Every structure is written in C-alpha cells, then in structure tokens.
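Read through the structure below, which is laid out as structure tokens, and then see the notes.
Here the complex is missing a single protein chain, while all its other protein chains stay put.
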Amino acid sequence: MQLYPLKLVTVVGETVIMREIADEGIKFGATGFTMMDVEGHGSRSTRNVMLVTGEAKTRKLEFVVPGDIAVAILAYVSHNYFDHYACIAWLSDVSVVRGEQYLGHKNG
Amino acid sequence: MQLYPLKLVTVVGETVIMREIADEGIKFGATGFTMMDVEGHGSRSTRNVMLVTGEAKTRKLEFVVPGDIAVAILAYVSHNYFDHYACIAWLSDVSVVRGEQYLGHKNG
Amino acid sequence: MQLYPLKLVTVVGETVIMREIADEGIKFGATGFTMMDVEGHGSRSTRNVMLVTGEAKTRKLEFVVPGDIAVAILAYVSHNYFDHYACIAWLSDVSVVRGEQYLGHKNG
Amino acid sequence: MTPLLPVAVGLLGVFSADQIGRIVESLERNLLTPIPLCFLLGIICTRIHGGIKIPKELYYSIAIFLLMSIGFIGGHELAHEYQEHGVSTIWKPALATLFLGCLTPITAYTVLRYVGGMSIADSAGIAAHYGSTSAVTYAVANSFVEQTQHPANSFLPTLVTLLECPGIAIALVLGAALSAKERAARAAAGGVGRPGPQARQSKLVEALYEVMTGQSIMLMAGLLVIGFVSTMFMDETGFQPFYDFFQSKGMLFRGLLCIFLLEMGLVAGERLGDLVKVGPFLIAFGILMPLVHGFLGAWLGHLAGLNLGGCTVLAAIVSSASYIAAPPAVRLTLPEANPTYSITAALAITFPFNIAFGIPIYFEMAKFVGAE
Amino acid sequence: MTPLLPVAVGLLGVFSADQIGRIVESLERNLLTPIPLCFLLGIICTRIHGGIKIPKELYYSIAIFLLMSIGFIGGHELAHEYQEHGVSTIWKPALATLFLGCLTPITAYTVLRYVGGMSIADSAGIAAHYGSTSAVTYAVANSFVEQTQHPANSFLPTLVTLLECPGIAIALVLGAALSAKERAARAAAGGVGRPGPQARQSKLVEALYEVMTGQSIMLMAGLLVIGFVSTMFMDETGFQPFYDFFQSKGMLFRGLLCIFLLEMGLVAGERLGDLVKVGPFLIAFGILMPLVHGFLGAWLGHLAGLNLGGCTVLAAIVSSASYIAAPPAVRLTLPEANPTYSITAALAITFPFNIAFGIPIYFEMAKFVGAE
Partner (left out) sequence: MTPLLPVAVGLLGVFSADQIGRIVESLERNLLTPIPLCFLLGIICTRIHGGIKIPKELYYSIAIFLLMSIGFIGGHELAHEYQEHGVSTIWKPALATLFLGCLTPITAYTVLRYVGGMSIADSAGIAAHYGSTSAVTYAVANSFVEQTQHPANSFLPTLVTLLECPGIAIALVLGAALSAKERAARAAAGGVGRPGPQARQSKLVEALYEVMTGQSIMLMAGLLVIGFVSTMFMDETGFQPFYDFFQSKGMLFRGLLCIFLLEMGLVAGERLGDLVKVGPFLIAFGILMPLVHGFLGAWLGHLAGLNLGGCTVLAAIVSSASYIAAPPAVRLTLPEANPTYSITAALAITFPFNIAFGIPIYFEMAKFVGAE
C-alpha cells in the first residue's frame, strides 16, 4: 500500500459562489473536486440567498491537491470571497492511494 | 497565506439529537457549524427512528474551533448522548484561513 | 476527555460500487460507516452512469478504523476498483471519543 | 398467552356465525383493492430484496397532501354540519375522543408494564405511540366506509386532530415521572455535564410543544380552519377546484394513497425481521390491544351519536398507533426506551393488521353496538 | 414618512367612499380564500415555531409546474387570439410592458438612493428585484380576476416573460457602472488575485445571460411556444389531456398553488424578524412603491388596450418584486449589497402586501382608469 502525502482543501460557503471556486480550483491544477449540499450556520450566514429555489443555501467543496496548489486555492478564496460572502476554508493532511495521479497540472 | 491551527470536531449521530448538539456547540463558543444528511451504519444504528418523515435518519455535524472548545464539545457529547443514542465523534487538525475569526467567544 | 488515535478512511466514487465497498469495509472489521451523496468531478467521472435514476451519481464513504484495517480497506479499493471505476481514496488521522469501541473485530 | 387474549376472543366470540361470515366477506372486499395490495407489494418487494425505492421527498410530499386534504375536506364538511346543526352534534363525539385519547395510553401502559413486564421507559414509550393516532389509518378507514356506502360523519377529521396530542403527552409525563428516581440516581453517578432533572423537564415540555405544533396537527387543524372559512365565504365555482384537488374520494387522494401505502409496505417489510426480536408478547399486544381500543372507540362513538361509518373510523383511529409524531418525541424524552419495540409494534404489527383486518372488524363491531 | 407616502395616499385618496367600500369587500373576498389563507398559515407556523416543513424538492417541483402551466396556457390562448386578431391586439401591451420593465428599476433606484439614502450597491440590488417580477404574484392575480369573472387577456403570460429580464439588467448595469470607481480603488488596495474591472464586467455579462436563460424564462417562454404550436396543429381530443393538466383554473394549478403559498408563508415568516433590521424606510418602500408601480401598470395597460382583468394582472406583476431570478444575479454582481434588505423587502413586505391587499386595490385602480 503506497500512500502519497497530499493536502485536503475544504471550502464551505454560500451556493452562489461555489461552482466558480470549483472551476478555479481546476484551473489552479486540481485534478478534480467533490461537492455536496450542507446546512450552515456562521457569523454571516444571513447573506445566504438561495432561499426559494431547489438548491441548498450552502455547499461544501473538497480538493485533494499538493501543498502549493492548496495554498493557491486558499489564497484565491480568501482574497476574492472572504469580504463579501459567507464562507470558511481550511486545510488538512491526507495520505492518498495512488496519490501521484493527483499532483495536478500546476498551470495555476 | 496566513493559516491558523485549529481543531475540526466531527459528530455523526441520529437526527433527533443533532440540532441540540449544534446549538450547544454555539453555546460552548463555536462561531458556526456545518451540518449535512448522511446515511449511517453502526453498532446501534437501529436506534435510529426518523423512519417515516422526510428527514434523513442520520446527520453529520462539523465545528471548526480552538482546542479547548473542541474538548468541551466532545465531553458534552460523550456524557450526554453516548449511552442512549447512536453517535460517534472525533477530532482532527486543520489549518484555517483567517482562522482568528473562529476563536470563539469561549463562554462555555 | 480520553481520546483514542484512529484513522479516517475516505472513499469517493461512483454510486454503483459504493455499497459493495461499505460492506467489504465491515467485513474487514470496521464497526460502521457513514455514506453520503456528493457531486463529483475527476479525470474519469464520465464513467459515471447512474444518470436517470433518483440516485446521486457519486457517493462519499467514511470509516473510522484502526490503522491496519484502514490499510486493508485502501488496498482492497485500490486493487479492485481503481482500474475501471471512477474513485479516489485517502487516509487521515483522527482522535476519537471512546475510540476503543471502534477497534473492530479484525476478521479481515 | 396474555390476559388480553380471552378479552379479545371474547369480543369476537359474541359475533354470530352470520356476522363472522360478513366479516370474512368484507375482509375480502377490503383486501382485494389497490390500497392494501400496494402495501402488500411493498412488503413482498422488501422481503425478496427487490428494487422499488420511493424517494423520501415523494413520500413526505404525499404525507403533506394527505394531511392537508383530510383537514380541508373536514373543514368543508364541518361548515355544512355547522350551518345545519350548530355544535349540537359535535361536542359529544369530541368529548368521547378526548376521553379515549386519555384512556388508551393508560390502558396500554398498564398492560405493557404489568402484563408484559417491560421496563418503565419502554412501556411509556410504546404507550405514547398507541395513545396517539395514525393519519394514514384514518385515510384508509375513511376510504373503506365510503366504499361501503356508509360515509363517516363530516367532523371526523376534527376528531383525528383532537386525538393526536393527549395520548403522547400523558404517556411521556407518566414515563418521565415514574423513571425520575432511577434517572436521578444514575445522573448522580454520571458526572459532568449530565442533564439534571430540570434539563429533563424542560426537554419534556419542549417535546410536548413540538408534538402539539408538529406537522400533523398544524396541517390538519390549519387546513380544517381554511376549509371551514372558505366554504363559508366563497361561492361554489370558486371553491370547486380546491375541492376537486383535495377531496378524499377523488383520484389524487386515492391514487397517492396507493403510492404512500407502497412505501409503508417497504418500510414495514424491513421491520418484519424485527418481529423475532420483539417476542410473542409484543406481537399479541400489537393485535389485541387495537381490538380492545377499537371496540371502545366504536362503542363510545355510538353512545356519542356517531353514524356507522363514523363509529368505524373512530374505532380505527383510536386503535391505531402513531409512527410519525410519537417516535421523535419519545426518543428525545425517554432515551432509555428501545425504539425497535415501539416502531415494530406500531408499524409492522398494528398498522398492517388494521389495514387488512382491523377496519372490517371495527365495521362489524360498530354494527354490533348498534350504529347505523 | 417619505415623499412616496403622499403620492400613494393621493392615489388612494382619489377613490370615493363607494370605491373604498368595494375595495374592502373585494379584500374580504380575496383574503378568505385558500390561497392567501395558506400563506397566512405558513407565517403563523413559523412564528410559533411549528413543525410544517415542505421539502424543497416539492416546492421546486410546484414552481416548475406553475411556470410551465403559465406558459402553456398562455401559448394556447395566444394561438386563439392570433387566429382571430393577428398581432394587432398584442404589440401595444407588449411595448407598454417593456417600457415599464425599463422604468421601474430606475424609479426604484432613485427613490432608494436619494430618498432613502441607501448605498449604490444596495439601491441597485433592491431595484433589480423590483424591476423584475414574481410569477407567483402573477398566478394569484390571475386566479383573483378569474374568480371575479373578469379573466385577463390571453397574452398576459407573454407579458410576464417580457417583464422578467430588462429590469434586472438595467439595475445591475446601473449598479456596476456607478460603483465601478469605488471598487477600482478598493481593488487596487486589495492585492493578489482580486478580480479587476474586467473580471467584474465578464461576471455581469454572465449574470445577465444567466437571468435571460434562467429557469423562469426558459420554462415560460418554452412552454408558451409549445402551447402555441400544439394548439395550431393538434386536434382537440388529443390536446385535451394536456390542457386539463396545465389549465390555470383547474384543480392542479389551484391546489398546488395552495401548497406553494404555504411554503412562501413559511419563508416569509422567517423574514418577518428582519423587519426591524431593515427599518421603517424600507417597509414603507415595500408597500408604497408597488402602489405607484401598480397604478402605472394599470394605467398604461388600459391605454394599451388591456381589459379589466388584464390591467389588474399587469399592475400586479409590474408592482411585484422578483425573489427567484434576481437574488443570485445580484449576489454575484453586487456582492457589497446586503441581501437581507432586498429579500426582506421583496418577500416579507411586498409579496404579502400584494397577495392580501395589493391585487384587489389594483383591480379598483384598473376600474378607476376606465378598464372594463
């Protein structure tokens, strides 16, 4: 079992911005992402506006990426969304099976 | 990219108790939480009773908090729910963007 | 607050194989699992075929287990599904409340 | 097996051969219709691990529709009743229903605790389920009496609403009071953060409030008022589409009930495996207790002036056990109670028994006590 | 409180006592029907923390049905109109509607910015909501005029579709242009990765495209074409089941509208708590602005040749505020705007006001300007 040390980037935020962040993550070099509906409560969550559609108000997004791409994604999120949108983002360590696949194209 | 070391508390348990735990987490000083529907299987999962409503039987709850609040939440969950309710709780390390926001009010 | 160091195994993959992996995890000795619907994008996600039913195309599965069981699950997933199915799997460290319950029966 | 058995057999024993014959006949008439057959299909599907999966949102949406429909049509009929008779025909059945709502959790608790020897928490938990009612059993019973050309009195939905709460409340208070000592002892030993008696009590109040303002009551009572008011103030053409949409004899109500019962069958089928776990006492309880409660319902209903259909339906709802409002309330306030017991009894024993056999039996019981 | 007040009071002031009497009467006739009562039930339920929960999939599915229905029946009626009169009766109301779609965001912006003193982003954000329209308000208004035996002109759904886009577009462009400088300054200070003016602009274009090809437009316009084409080419027996399914006087439309309004009430009820946050100016704005816009709608509608029902419905949709298409578009392009303001105004003030009081008032306004 060869495991590869990578980073897991997690972003939770209002639905309206999440697709954009996912696409940007791919541009930064992530090979994929995983997204899911959640219910959230935070300091700014009343900013959340997808009130009356079929979509969840809040979504959670995860990238498995090498450290440099992880930092690039977090910097992008912090600079572009933290001021005006409800969101939170964090990093953790993971050991990934066949992790060399997820090193990314690093064009970010 | 300034990252702040914090703890991620994860609780998975039967729906009927999860809102209460979330509220209690806020009282202990968490600045927010993220909750989602899951499907669970464990040693006591037949205790799960939200059988015939539109709700999921099991939910997952996450708090990003400093270590002391994390321990307080885990102690609360352990003492109050582990004996009679189906649930599991764990802690992990995360590095949070602009993490100083999530230090909490520590009134717990 | 006595916490027990264990491993969190996470598998994300196309729905059609996830129930099987969950069952196999139990056979390897996991005491339970948590599964949820997600939306995924990866290098092979077009393989995903649950197009026209009520199910999500992709699911995420988590086991809290001791290290040896974790490795067994990851090896099983890697050997059986990585070649032909869209999936990703990783490992991380967690500290579990009353973690001795989750040591598993280790019959895998 | 249990003292209940002779009582129930006695109840059935008083029927003549002729009446038994009619029961069998109406059983057949009842069983070979789409609603119970869909339930059966659901059970079969689960048992053979078949692939029918009703999305929970569909299931829940149908529940919402059924509750709204019961309320709205109830309010509509009530308005007509009220315009003709004022409250003169209603107050007696209402009182009888409230009385039954208070009585049944106590009979159930007594039998469970002292005949079955179950724990305080389990007895109170199950009693809360049997003290409340099942709106779907109401809907099926109502369809049954309409098909036999003996429609129930118009205000039965009001009675369903009245029956929902008191039973749960009484059983939970009973359980909380009786097990307070045990808990106090354990809490003293338990240590930090454990909720004391006060936390328990506030949880009880909370749970009761949640039952009273829960989905079932809010929708049924709310739409009852709306149906009443719109009937009083709207002209008929304007009212018609709403009536067509909600009416309980209509295609939407009957058709959606089929889909609902299919899902109920799927869920009940899963629980059938638990029958072994719950043991013979609870199985007997799940069949005989409803017969006793049903007889009381038919009898008091008749004394209170209900017609034949009304007595049948009242018997059905009094005998039925809640599996929507009661479970979470019990789970929150009596965590020591094992939900497998109450849910299996309510859902895998009493509900199918009532749908398949109970309702036609209550119909004959109602005739037997003289209702017409 | 605001200059709007005298204008609006003036508008109402021109009514005679007799007319006021009729408004009150039709208020009563409007309010005591299931649709607004279900809305009320939703509000009450939220305020008392009751348990009604409509699954979002049900809610969303009903929205899809309503939009398809509005479009399909609109296309069907349009085909009849077209076969009889060509486009002669349609082009004037269409122009009037487009004009109103361009005017209302500007009036709204002006009032918000210069009377209310709100920020550029907030003013533009709210104006985008009031420049667009609410399909549910259309549906309720349409039900109202049908119940009063004054059905609206057949092509009103076309007008709803026309009204959806321009208002949002104009308000967003206005907001983007006016706050460009402020943003440029902040962006300069902001550092790495911050989207420059170009990113902003491309986001605006994207948001506008998304509004124009959004769910509401695609479904209404798409089904309008389908309804039109099928009416032209199908024989009546083949067409009938589709007509029955979608028709706006039918049981499905009216019944589902009840469930939809129940959910709207639940959501609006949650927002009622925010009324304190938004302050008296916005509350007044949410009531008086629609009255002004509604009067313009009724008046121009009459000039363009709409009948009494048509003028009423046009007034209702012009006065209504979008809470589906507008919020995400505004959120994406004007992130500084506080969504609490716009959503509370649109959903917790203007929408209930229109449903309960506005529509009957517009009906009288339409009579007042001479429509029949």
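As written, the chain order gives the labels A, B, C, D and E, with residue 1 at the start of each chain.
Here is the rule we use: a contact is a pair of C-beta atoms (placed from the backbone, for glycine too) under 8 Å apart; a residue touches a chain by one contact, two chains touch by 3 or more.
A quick note: this is a predicted structure, and the numbers were derived from the prediction, not measured.
Considering the full assembly, D:Gln147 is the residue among D:Gln19, D:Gln147, D:Gln201 or D:Gln240 that touches the omitted chain.
Residue D:Ile259 is the one among D:Val173, D:Ile259 or D:Leu272 that touches the chain missing from this view. Checked against the full complex, the one of E:Ile48, E:Ile64, E:Ala177 or E:Val276 touching the unshown chain is E:Ile64. Hidden from this view is one chain, which touches chain D at 28-29, 32-34, 37-38, 41, 44-45, 48-55, 57-58, 147, 249-256, 258-259. Take chain C: the residues that touch the chain left off the picture are 14, 16-17, 46-54, 56, 75-76, 79-80, 83-85.
Against the chain not shown here, chain E presents residues 55, 57, 60-61, 64-65, 68, 72, 210, 213-215, 218-219, 222-223, 225-227, 229-230, 232-234, 237-238, 241-242, 244-246, 252.
Convention: only the chains that are shown with their structure count from here on.
For chain E, the chain with the farthest CA centroid is C.
Shown for chain D are the residues that touch two or more other chains, namely 55, 57, 60-61, 215.
Contacts with at least two other chains are made by residues 36, 92-93 of chain C.
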